[in-house]
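Every protein chain except one is present and positioned as in the full complex.
Per-chain numbering from 1; labels A and B assigned in written order.
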Amino acid sequence: MTQVERHTYDVVVVGAGGAGLRAAIEAREQGLRTAVVCKSLFGKAHTVMAEGGIAASMGNANPRDNWQVHFRDTMRGGKFLNNWRMAELHAKEAPDRVWELETWGALFDRTKDGRISQRNFGGHEYPRLAHVGDRTGLELIRTLQQKIVSLQQEDHKRCGDYEDRLRVFQECTVTRVLKDGERVSGVFGYVRESGRFFVIEAPAVVLATGGIGKSFKVTSNSWEYTGDGHALALLAGAPLINMEFVQFHPTGMVWPPSVKGILVTESVRGDGGVLRNSDGKRFMFDYVPDVFKEKYAQSEEEADGWYTDPDNHRRPPELLPRDEVARAINSEVKAGRCTPHGGVFLDVSTRLPAEEIRRRLPSMHHQFKELADVDITAEPMEVGPTCHYVMGGVEVDPDSAAATGVPGLFAAGEVAGGMHGSNRLGGNSLSDLLVFGRRAGLHAAEYAAGLDTDGRPRVSAEQVDAAAAEALRPFSVEGDEPEAAGGPAENPYALHQELQQTMNDLVGIIRRAPEMTEALRRLAGLRQRSRRAGVEGHRQFNPGWHLAIDLRNMLLVSECVARAALERTESRGGHTRDDYPEMDRRWRKTNLVCELADRDGELAAVDPADGQIRLTRRETPPIRGDLLGLFEKDELLKYLTDEELDT
Amino acid sequence: MSAAPGPKANGSVYTGRFRVWRGDADGGELRDFDVEVHEGEVVLDIIHRLQATQANDLAVRWNCKAGKCGSCSAEINGQPRLMCMTRMSVFAPDETVTVTPMRTFPVVRDLVTDVSFNYTKAREVPSFVPPPGLGPGEYRMQQEDVGRSQEFRKCIECFLCQNTCHVVRDHEENKKAFAGPRFLMRIAELDMHPLDSADQSGLDRKSAAQEEHGLGYCNITKCCTEVCPENIRITDNALIPLKERAVDRKYDPLVWLGNRIRRR
Partner (left out) sequence: MATTETAGPSSGGVHAPGRAAIAARQLRTDRWWLAPAVTATVLTVFVVYSTWRAFANADYYAAPYVSPYYSPCIATNCVNMRGGADLQIFGPWWGLSPALLVLIFPLGFRLTCYYYRKAYYRGFWAAPPACAVAEPHRKYTGETRFPLILQNVHRYFFYFALVFAVILTYDAALGFRDAAGRWGHMGLGTLVLLVNVALIWVYTLSCHSCRHVVGGRLKNFSKHPVRYRMWSWVGRLTAHHMALAWGSLVMVAVADLYVYLVASGAFTDPKFF
């Protein structure tokens, strides 16, 4: 058996973003020994990039807000494809999760009467986002990080060991979830710094690895977002759902090239920023879809009135859900009414005094000043859509966050699917992390605690050997005879760039059947070539090697996205088909489920027709009556079929 | 996303001269590279280009590439900086740009250092003590009361201040006794938190800063503030106020007397 470092815990959390840390805190507070494994340093997770805020219907800014309104907004944003039970739990529990952060030391911006201030955001009927300037994600991560430290301090006081019951394995990558029969038995991975392998034996594993953005060229996501959790779940036999829904955030930076895709927060629009094309026109008024016609302003006067008097004015169309705004920008750019660098103008400089901009949007001000030499208090920004978030993910039980079909596997946060339907509202991500992070931690703890010591699943030596061989493969490629390996060694960076280009061009914001078929063909080729991805040097902190391993995951999830997108012949939320531009009510209750086609076979299947992923359709359970009752019948008619409404 | 039909700002491309430290704890060297530089790029882009084209295994830590996560700290021409926030346009095209790892922490490999010192220090600062009797949702704080601590919570933990502080940079032996600017600032943050109830639990953060976390080592030479990529005024707003608060506790008989009288 391969020599590996071994640890034993009750619960292992993979990922240390908002969901992972919240899950770890919960599992530890349930009294279980918990390990967190993360690819970066502790506290650097991608959650820090979240800017706008945490959506929670605390009603501090507008007392009429409550969970029902939040639930409605979430379902509308997701075009009713959401797992309604998750949306319900999310809307109900979000306020508690935010308040709890305060007891751990978080300092949100305040209202006049000393409560948590809430701001407007796209798709939310009332001001709902608890925020700290435009660095809410950082506050969230730091608070959770410091809560973990405080739990470790408790343990230290009790037994002299900070890491007695809660340990963070930072800069470690998990490459396989290990199983004993059907049940999870632990994880296998490597320490990035030393390249050494480790195994953590644990009956419960919580996936909280975030998204898949690094499969796209223009993205707001960091290098970590290689779809690890999605792939780990697939490889462990759990299905993914809704993978065709990828959110393109409407406003990413477009210049300079090196920062193309980096996010420009939606708060810019929430606080008064407007979108203009190169003719100076506020074009969003032309793009309000029928389903939203009654809720959004028709004229600039009405829209501008809303900021000060929201009760008597309708919202400006800049605050439509993200998918609508992204498509609108895309159309303007295609029509040639774009800025010098191929975006549109986002202007807040003519809308707010400079001092106010610096106070409300400090990190945007800083970001543009430092990276693009643009002073947003004096000139407009240039923005364009950027791949931001994947709505799809591991299919989970809404209440327990347990993955389907694999006892002991849980998923929370972006890696879990269903909560956001076809499109996520801004601000719902951070609340999702907290609500379902906690639930995943709680149920993972309960599951682990429910097993007696003898009944614990065991790690098999063969699986460890196989995982080690798989991870070491990139080092042996160069030694092989080129013919035997099927060709010369491939540069993992070059493969990654080709993958990103393919996904960006062929499965991007606007999709067509022939292009997606072509994408699947290219993915098959890349998959084959990725088997020969070779690296030089040794195992100590070797980024080329890390990327070669991550390619497996990116190729798996990319195929899921392309395959599901080809299958869904309608346009909805984060999935827009040029050849099927309308939303089709019959598609609403269908989830597309991706599973590994051949769990034991080689991952290199070349034939694009079968690939690695088997796609099936699954009908979703009907929405509970009392929840449907929250909507007007007229509105439901736009989304639900007549038969659904009758019953 | 569609291709941009508009006019492209056709930036210049030139071959830049880079000198990057490569090695590990056993030794290493500054190695020269010639590498393409495009308009609008930052140092991290160039490091990535080196990685993709000339040195696949060049180790570098990075994440967000937007100055928000604080991962890509290094020293560029001897100055502690974030690689993602250092634009190439600040250098002359014929200037050799030297990139080394942070020099206060043990090196792991190439540009990656072992920053565990900071995590150890973080653990030594007692956490927020919630006010007894206030449940979740019952916290009331005014904006002016949270403003000071909020500034410190902008910290992205890039550890450039810890790296540049001469107390530990030039004196390895002080690492044990000195928490460093980042964590002294954390103490200030908690001490200024309007609802932190450390006092009631018998914890005096002001004295502890002086006695346990090495506040006295700081000679306010302000390098932490100079290198902070978030422009937090660490010295003026955190360290000096904390020193003044320690004076209240330890060196000011008037304040001491006043507190005694008021307590009666």
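Note that in this section a residue touches a chain if its C-beta (ideal position, glycine included) is under 8 Å from a C-beta of that chain, and two chains touch if they have at least 3 such contacts.
Computed from a predicted structure; not experimentally measured.
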item	value
Chains on display which the left-out chain touches in the complete complex	B
Which residue of B:Asp34, B:Asp94 or B:Glu173 touches the chain not shown here	B:Glu173
Residue among B:Val37, B:Ala55 or B:Val107 that touches the chain left out of view	B:Val107
Contact set of subunit B toward the excluded chain (per top definition)	19, 21, 23, 25-32, 75, 77-80, 95, 98, 100-101, 103-107, 113-114, 142, 144-145, 164, 166-167, 169-174, 192, 194, 214, 216-223, 226-227, 233, 235-236, 240-241, 243-248, 250-252
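One rule holds in what follows: only the chains that are shown with their structure count from here on.
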item	value
Gap in Å, rounded to a whole number, between the CA centres of subunit B and subunit A	28
Subunit A-touching residues of subunit B, taken from the complex the two chains share	1-9, 11, 24, 38-42, 45, 51-52, 56-71, 85, 87, 108-110, 112, 114-115, 119, 122-123, 126-128, 130, 134-137, 139-143, 146, 149-150, 153-157, 190, 193, 196, 230-231
List of subunit A residues in touch with subunit B within their complex	40-44, 46, 48-49, 58, 95-96, 99-100, 102-105, 107-110, 113-115, 117, 132-133, 135, 138-139, 142, 146-147, 149-150, 152-153, 156, 162, 193, 218, 222-224, 248, 254-259, 262-263, 278, 330, 333-334, 336, 338-343, 362-363, 366-367, 370-372, 384-386, 491-494, 497, 504, 508-510, 535-538, 540-545
